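One protein chain is absent from this view; the other protein chains keep their places.
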Amino acid sequence: MTDASRPAVQLLAVSKHFPDSVAPAVEHLTLAVPRGAVVALIGPSGCGKTTSLRLINRLIDPTSGHVEVDGRDTRQLDPIALRLGIGYVIQAVGLFPHRTIAQNIAVVPRALGWDRGRTRRRVSELAELVGLEQEQLGRFPDELSGGQQQRVGVARALAADPPILLMDEPFGAVDPVVRARLQQELLELQARVHKTIVLVTHDLDEALTVADRVALLDRGGRLAQYAEPDELLRAPAEEFVTEFLGPDRSLRRLALLTVDALQLRRGAAVAVGTSTHDARALLARDGGDWIGVLDDERFLGWVRGTALAGEGSVTEQGLEAPAALVGPRSTLRAAMDRIMTARTATAVVVDEGRFLGIVTLEDIRRALAERAG
Amino acid sequence: MQLELAQAALPRDITLAEWLLDPTSWTGSSGILPSLLDTLALCSAVMLAAVVLAVPSAALLAHLGRAKVLSAWLVNIGRAVPTFALAALLVPVSLRTGLGFEPWPIFIALTAMALPPIYLGTYTAVSGVDRAAVDAARAVGLRSREVLLRVELPLASSVILTGVRVAAVQVVATEPIRAFLGGDGLGRYVRDGLGQRNDTLLLGGAVLVAALAGAVGMVLSLLQRAIEPTGVRRLRPSVRSTRIATAASDLRTDPDTAPHASEPPGALTGAMTLTDDERD
Partner (left out) sequence: MSERNPLLRWDYVVAQRHTIIAAVIEHVQLTLLTVVLGLAVAGVLAAVALRWGRARPTIGAATAALYTIPSVAFFGLLVPSTGLTRTTALIPLVAYTLVVLVNAILDGLDQVPPAVDEAAEAIGLSPLRRLLGVRLPLAVPVIVSGLRVATVTTVGLVTLAAIVGQGGLGRLILDGLRRAFWTPLTIGALLSILLALVLDAAFVLLERRIAPWSVRRPASRAGAA
């Protein structure tokens, strides 16, 4: 019923002036949110990111320009119906304190006139989805921790299975540890539900972690750059973006790039039983001090070049266990951290026991440089 | 034994204006002026007693951070007891102890009515004084008593005065019931008007009583403005006089009462929580 190539949400030359302020809150903003994408709106305070979000479900109406949801101009739609079709999560959670968790989640289905049975099934399904215990459904919001309340907020937003989810600083009210966990949960959730999510945040790391695309707004609601996180970090479009991203842009990129995005080298590695002669030759070509020993595809350990003197073959004896092990989904930042912590030069990349290659600091440096385009 | 009351007699066909403009209405033993003075004297005595009883005790207890729950209880009960019933109940007691029909019963009942707002205003005001100011006073070496007298009371004075003013207006407005309890005062004309079915007297008496209450309210407001130091006036909460009750919610939400603050609203203090601004 919907055209997959058409943006789920589109802001077209939208401006918003509030009567009590001279400067516009949002100025001529054009932004397309692709279907199924997570888009983060970020920027300094006063950049109109929350205003932009609220324009989407007509909590406020634009002064000029127009907003399209699913290709339809929102001004042609009844605001209540529009909002019921769009999930919304706010920073303060805003659960109804006089309703149980189940009743909170059921608010939108009830408003849409679902019958009790269907609503109840949906509520318990959502509890499962966001990781709430069934027995918590009968409790009141005040009985739950901040993180749990936030999960309920997400469940409430997802209740009627809306294709679009708006989140206004969804994790702003919880402590950093819980926040990181909730962000991870959101990513896992998104992998299952494939919503179009527009998320407002002031936390750059959150935007970079969670979003497929980041819209960086400058004061007055001017769109400074709209790009994928890596591109934003790699190629800031202007001075303001560079400044906003801060001096540790490269480090932040390391957190985005994963090991499997590198061209992994096998490095100096030989199978058990290889003659020491061949091993020495390989090591000489490689120029290192250590050589990896494999059993089939399993990485057994390192052996020092000087231990390969004389004739014979490489055995499993006397191997040193790898100090730095990383997986293909590890970030380059994690890989670098392992290397530094282990005081070694090389991290071994292993996927479920299978040897994939090695990563050195030089590889990481080159990866950043290559992608700097 | 019968009540012997001097009735204000008035021809039935006299108009309200005629009655009020006739100088003889104002003088004489049952005249308006002596009745007015009678009322004001009683009200002043009541207020003096109430302030002496309530302000020091409330200030001290609030300073020490004691008796929060007890205070709330007493204030609530004090508010619940009907003044007229209490005064009536005291009439035979007063007679039997030889104190006579008047004015002890009404005096005690009015004092009991004036105590809660004054006590509450003082308690709330003193415990609501900015902790930083108190800490600073302690830090520079003021003794506990000096902290109370030189820091807490001056800073609380505005709210205390508001409580006193509210109580005073209430007392003046309620004092006319004295006329139905064997006394006189400004309420006598309403009583006599009702008794003699004389509408002029009735209306005139009602107008006088209402005017006095209004005038006292206004005068006290002006007086409060005049005697408050400017610095303190700025601290004055924008509490409407009839909502002094609101201040009581602070009894619950004071940071020191964290355990009580999480009590269900009204467990002990519900009636005092007209508004509830807690939850940062």
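Per-chain numbering from 1; labels A and B assigned in written order.
Note that contacts are C-beta pairs under 8 Å (C-beta built on N, C-alpha and C of every residue); 3 or more make two chains touch, one makes a residue touch a chain.
The structure displayed is predicted, hence computed values, not measured ones.
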Which candidate, A:A13, A:I80 or A:A235, sits in contact with the chain we can't see?
A:I80
Tell me which residue among A:S15, A:N57, A:T119 or A:Q183 touches the hidden chain in the full complex.
A:N57
Please output the residues of subunit A touching the missing chain, sorted low to high.
54, 57, 59, 80-88, 90-99, 107-108, 111, 140-147, 149, 153, 156-157, 166, 173-174
Residue ranges of subunit B at the interface with the undisplayed chain:
1-3, 76-77, 79-86, 88-89, 91-93, 96, 169, 172-174, 176-177, 179-182, 187, 190-191, 193-194, 199, 202-203, 205-207, 209-210, 213-214, 217, 240-243, 245, 258-259, 262-268, 270-271, 273-277, 279-280
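In this section, only the chains that are shown with their structure count from here on.
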Round to the nearest whole Å and give the separation of the Cα centres of subunit A and subunit B.
64
